[in-house]
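Here the complex is missing one protein chain, while the rest keep their positions.
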Amino acid sequence: MSAVATPTTTWYLVLAAAVFSIGVVGVMIRRNPLVMFMCIELMLNAANLSFVALAERLGDIEGQSVVLFVMVVAAAEVVVGLGLIVAIYRRRPNVTADDLIELKG
Amino acid sequence: MIELFVFVAASAMVLVGALGVVLRRHPVHAALSLVLTLFGVAVHFVALAADFLAAVQVIVYAGAIVVLFLFVIMLLGVDRLEDLRIEPFKVQRPVAVVVGVAMVSLLGIAVAVSSDTGTATPGEGVAVAGFEGEALHDGNIIALARNVFGRHVFAFELTSVLLVVAVVGTVVLARRPRRGEATSDGAAS
Amino acid sequence: MLAASTTPVDFPALSLLILLPVLGAAVVALIPRRQGDIAKVVGLLTSVATGAIALWVLFAFESGVEGFQYVSQHPWIDDWGISWHLGVDGISLLLVALTGVLFPLVIAGVDPHHDHQRYLAWMLLLEAGVMGSFVSLDLFLFFVFFEIVLVPMYFLIGGWGYDQRVYAATKFFLFTMAGSAFMLVGIVATAVLAKADDGAVTFDLVKIAENADFATSTGRWLFAAFAIAFAVKVPLFPLHTWLPDAHTQAPTGGSVILAGVLLKLGTYGLLRFGVYLFPEAAVWARPVFLTLATIGIIWGAIAATMQRDLKRVVAYSSVAHLGFIVLGTFALTSAAVTGGLIQNINHGVSTGALFLLVGMIYERRHTREISELKGLQKVAPVFAGFFTIVMLSSIGVPGLNGFVGEFMVLIGSFGSARWWVTIAATGVIIAALYLLWAYQRVFHTEPDAANSSFPELRWREGMLLAPFVVLIVFCGVYPKPMIDRVQPAVDSLLAHVEERSGWSQPTPDEPVVPAEEPGEQEGED
Amino acid sequence: MGTDILDVMETPVLDWFALSPLLVLLGAALVMLVVGALTPPWPRHLATAVTCAAGIAVGVLGVLLWRQVDREGASLLVNDAVQLDKLTVWSMLIAAVGLVMVSLTSDGFGERENLAQPETHALYLLAALGAIAMAGANSLIVLFLALETMSLALYVLVASHRRRTASQESGLKYFVLGGFSSAVFLYGVALVYGGTGSTEITRMLVALDRQVDLDPMNETMMLAGVALIIVGLAFKVGAVPFHSWVADVYQGAPTPVTSFMASVAKAAAFVAMLRVLLIGLGHWADDYRPVIAALAVLTLVVGSVMAVVQTDVKRMLAFSSVSHAGFMLVGVEAAAHLPGTLESDGTSSVLLYVLVYSVLVLGTFAVVTAVSGHGDASTSLDAFRGLGRSRPVIALAMTVLLLAQAGVPLTSGFVAKFGVISAAAGEKSWLLAVLAMVSAVIAAYLYLRIMISMWVADPVAGDDARPPVQVSRPIAAVVAMSVAFTLFVGVLPGPLVGITP
Partner (left out) sequence: MLDLIWLIPALPLAGFLVLLVVGRRLGDPRAGYLATAMVAGSFLVSVGVFLELLGLPSEERHEVQRLFTWVPIGDVSVDLAFLADPLSLTMCLFVTGIGTLIHLYATGYMHGDPRYSKFFLYLNLFAFSMLMLVLGSNLLVTFLGWEGVGACSYFLISFWHERDSAATAGKKAFVTNRVGDWGLMMAMFFALWSLGSLDYLHISESATALSTTTATAIALFAFIGACGKSAQLPLYLWLPDAMEGPTPVSALIHAATMVTAGVFLMVRLNPVLAVAADYASWVIAVVGLATALFAATIAVAQNDIKKVLAYSTVSQLGFMFLAVGSGAYVAAVFHMVTHAFFKALLFLGSGSVIHGMHHEQDMRRMGALRIAMPVTAGTFIVGWLAIAGVPPFAGFWSKDEILLFAYDKSPVLYAFGLVAAILTAYYMTRQVVMVFFGEARWHDAHDEHGAHGDFTPHESPRVMLIPLVVLAGLSIVGGAMQLPFSKSLHRLEHWLEPVVERGEHHLTDSAKDIKYLLMAAAIVVALAGVAAGLAVYAARRFRAVEPCVLAEGWYYDRAVTSFMGGPGRKAFDGITALDARAVDGAVNGTGRLVQQIGSQVRRLQTGNMRTYAAAIAVGVVVLLAWFVVLRGVL
């Protein structure tokens, strides 16, 4: 065992950081609003992963409770977000982030 | 050893999935990559002694949310490929890369230098112990339940409001404009 | 300024000076449009009443006494140490009176061409603001009035001005506001930094000035913050460019008020809030202000010479004249400071009258272009006569009011700012040049067709101008009552400065051979 | 291991009275939804009446709570989830005022634009609930949830004008960026949780005290968390560079919604920011104070500069709102000189500012609502041309409100600015104070432009063809309230200044 490292909380945190960053980059470069949502979900998951890892490190259940709430939030967000997209797509099918530039300046 | 293996494998799922979300051109593929990530995270949850959350992760996230995504994709027929090779904003992608690299490094540094051993007064643990302190198979759930419905009961109630908002919001959004109503497209700018 | 002596009569004169016009403005604004005439009467009566109170204050003022009179103090915002603290002393007295006199004249004499009621309401609000600025003895209160003045003036220029009114009004508003932005920070900082001594924050001018002891560099920074605001308002070179635009584009009444009293907020402020609060810094900044004032005198005069618009000529002449006032203020000798204050009044009267006259020309000819006007003296000699008197006053011919202040400033400053005065005094040469040249082009030679039907001065206009002329002559011949009221306050201010800053006023060298008093010689005869 | 199965669950002691405003709001929303669903054609004005009533009820309860807090001091509610102190009640009052005024504004608006009344009002109520909870949240979790509650309601409200593509576009933008920043915020919460071991704001410092002998390297993670939390909050208050959504969303949203966002939502965000930064993260005040200062400067300057080049009034006001946020950040910076307490001059200056600005902006947007006309679209500067002639009273009211925003004395706006400047000066942040005032001058140009358009601008051919501006009675009432408050506070600021916490 000594030769092989055991994953510590830190590992998870770094992983979460990576996923978070990927999510951020995704929001920046994807044009499809749906995919942008997905990237935001990635970011939320990174946060969740961090919470759980830190809960483990701290020996504190609170971090896990938070994740539960976050999942609710994520669900609600997705519902509203998809509702928005549906409403928009009804009028402007296949619209992308780059097309929604009526308001600017 | 096994932990290491699980970690590496699950992390690979997570990362591959995450990259897939960002890089797959087809929205459906992106959604499926997201599922991969979510599963990976669920595995990590298990490894981190969050059994209940792992289950919820799979059920709610992978099961409900992603399905919702796919449903909308299908409903709207948003299955057009996104051409990731073209980028109207020349600076957008370099900025994204720089931001990504910088962010992962900064956050990485921040969390990597944090100490695993430093907790002077560790908390009460993520699972409830039995009478004699033996581990209970549902210790985590009990602990979580106590925490959620005890300490965080206000937050829990707040989620209900949140869900009401989501429901009402969707109703408002989904309502179609009555026929014959003029629209004011373009008049705003 | 130490002892605030109150007048025996317990009559809130100063508060009324502010509140009466506000009330009047409200009433005027609320009178239905159909009864516009009533509104006019109400507006006029309000301003006349205010003017009467102002004059009462002037005459009942105990001259020869230093310190504030008619003091009225009520708490306003306790938590911030702000109070409704009013009072007049010699420094502000004449300005209050001038304000009280100019407004009724302008309201009675100059009609706007439309929206009479709104115009009147703004005018009255403006009067309240100006009055408030002059009588406030609380930094916060002062700032409130100082800044609120912008609003009515902005609307007067913007609503009743000429072609470029929007540009001019905006420029005026923003320029002045930019200046006062610094002052607000300065005021707050002053109060905060002055707090250290007695624990409680106060914005009371007198308390701060007498008790606070700012570190040298702090005082200088604070002074700078105040000075910028006032320098814009004065306006001091090179911050003067809003003035020609605002003056030119404003309606006649607005121009008169602008030149007559609004600019005085700057010179008054420099003295009251710059020199009084921060004596050390004021002494330290003397060279800068003297230099800028001198440049302004010359620069304004030169620019006035080359203007093509008659109103701009007058506007630039204000830059030059106000330069004299600043010069006097920062010469920090009794005569110079007093002279500056006298010049405030005199400039208000003579430039105000000039603007009225230019306004009358515009009304008749619908142009202010000098090249469009010609030979008016032949067709309107009385008009020309009034113009001449006012012009000579503005040039600074002795015997008329313009001379007194200017001369006192120059001769007073000579003791402490010799070289600046040497240059500044040449401004009087150019002053003659630009006014006479403009006069020649407008009034002399044979009138052409367009000007030959120029109507002569009407009775009503004559009645409007008459008080100005009376003041011009009276103040030129017998300025002593004014000076007697001003000088004690100036002397006590300068004593304050000398005590705080190590500044010492130069005194005229005592002659070796003691002079016999002229009176004694009379006795010998 | 500390806990075992026998440990009793922490059952909360419920102070129903203290929670009553939230319950009133929730109840009103639910009643409206249920009844609305059952009786399709609602009588006119009923939704407004219900919302107004709820708002007034919240206001009254707020006042009662205020006196209670005044008497008994602050208290923690529901297992320390919510802090009942003057800040909370303050934002409760702002929410109450906001609800009343917005519902009145959107009363005529809903009819004019033919939008769903009960649902919209329910969403306002729920958003207000979220705002109050956000302001009172004593736990980052509650804060996050409240923020999401409010935000989700706002996303929907923003996009609720079904016939304006701009509305939907702005809704989506707001949603994506809001979600993005929420995620950032959440991640920050996670890191802070890792650093302090708690998500409870009042406990963080305590938790930290426990860890003084800890490996200082945790500090770094903690700081990263602080950074991300600041980003999340800065996004909500619209601080530069996290402001980019503000203009688009304010412009695209139905005008009453804009006013709600600029008042209630912004106020809640600022109160939350104060609470989190000063109490929760007070230990790191020295670290984040420069950041707040930098944000303040950027916000002030960019907001003002951008505002003056706009041609759409809503957009102008949006950027001016950004600029105002910068002013409030100056106050936050001042407050950050005294971390650990909410009783500094800085805090009260921010609170005063948010209240004053909220009322101002509610009135201003009420006028814009009236002017924007059918379709809620004619909000360009040209639409205001000649308002002074055709509608002098409303134009005068607008002028007062604009002057107040410009910070002209004898209006509440000046009092607010003065408070902030005083606070900044009190902490010797001279540069910030000066920059704030200078940018206020730049911003003043924008208000002048609107005033010019209303009063001075020459008529252009075709102006007569425009439909006349209709000012409904509720909107007039809103404007009147706003103007009255503005002038009252401007002339007699004493009482308000006296009670500002």
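For clarity, chains are labelled A, B, C and D in written order, and residue numbers in each chain start from 1.
Keep in mind that, in the parts below, a residue touches a chain if its C-beta (ideal position, glycine included) is under 8 Å from a C-beta of that chain, and two chains touch if they have at least 3 such contacts.
Nothing here was measured: the structure is a model prediction, and the numbers come from that model.
Peer 1: If I'm reading the header right, one chain is hidden. Which shown chains does it touch across the whole complex?
Peer 2: A, B, C, D
Peer 1: I'm checking contacts with the chain that's been left out. Which of C:Ala108, C:Leu436 or C:Ala495 qualifies?
Peer 2: C:Leu436
Peer 1: Pick out which of D:Gln68, D:Ser244 or D:Ser390 touches the chain that's been left out of the picture.
Peer 2: D:Ser244
Peer 1: So one chain is hidden, and I want to know which residue out of D:Val35, D:Ala53, D:Ala74 or D:Val308 touches that hidden chain in the complete assembly.
Peer 2: Within the whole complex, the residue contacting the unshown chain is D:Val308.
Peer 1: Which residue among C:Arg33, C:His74 or C:Lys480 touches the omitted chain?
Peer 2: Looking across C:Arg33, C:His74 or C:Lys480, the contact with the absent chain belongs to C:Lys480.
Peer 1: Give me the chain A residues in contact with the hidden chain, please.
Peer 2: Touching the chain left out of view, chain A contributes residues 24, 27-31, 36, 97-98, 100-105.
Peer 1: Can you name the residues of chain C that touch the chain not displayed here?
Peer 2: Its contact residues with the unshown chain are 171, 174-175, 237-238, 240-242, 299, 302-303, 305-307, 333-335, 338, 375, 377-378, 381, 388, 392, 397-399, 403-404, 407-408, 410-412, 414-415, 421-422, 425-426, 428-429, 431-433, 436-437, 439-440, 443-446, 477-480, 483-484, 487, 506-513, 515-516, 518-519, 521-522, 524-525.
Peer 1: Where does chain B touch the missing chain, residue by residue?
Peer 2: 89, 92, 95-96, 99, 102-103, 106-107, 109-110, 113
We take it that only the chains that are shown with their structure count from here on.
Peer 1: Centre to centre, by mean C-alpha position, how many angstrom separate chain B and chain D?
Peer 2: 28
Peer 1: Residues touching two or more other chains, restricted to chain A: which are they?
Peer 2: Expected reply: 13, 16, 20, 23-24, 37, 50, 57-58, 60, 62-63, 65, 69, 73, 76-77, 80, 83-85, 87, 102-103.
Peer 1: Would you mind listing the residues of chain B that make contact with two or more other chains?
Peer 2: 107, 110-111, 114, 119, 123-125, 143, 146, 151-152, 155, 159, 162, 165-166, 169-170, 173, 176, 186, 188-189
Peer 1: Where on chain B does chain D make contact in their complex?
Peer 2: My answer: residues 106-107, 109-111, 113-115, 117-121, 123-125, 128-131, 133, 136, 142-143, 146, 149-155, 158-159, 161-162, 164-166, 168-173, 175-178, 181-189.
Peer 1: Could you list, by residue number, the parts of chain A that touch chain D in their complex?
Peer 2: Residue positions touching the partner: 13, 16, 20, 23-24, 27, 33, 36-37, 40, 43-44, 46-47, 50-51, 54, 57-58, 60, 62-63, 65-66, 69-70, 73, 76-77, 80-81, 83-85, 87-88, 91-92, 97, 100, 102-105.
Peer 1: Chain A touches which residues of chain D in the complex?
Peer 2: Chain D residues touching chain A: 141, 144-145, 148, 152, 155-156, 159, 162, 165-166, 168-173, 175-176, 179-180, 182-184, 186-187, 189-191, 193-194, 197-199, 221, 247-248, 251-252, 310, 315.
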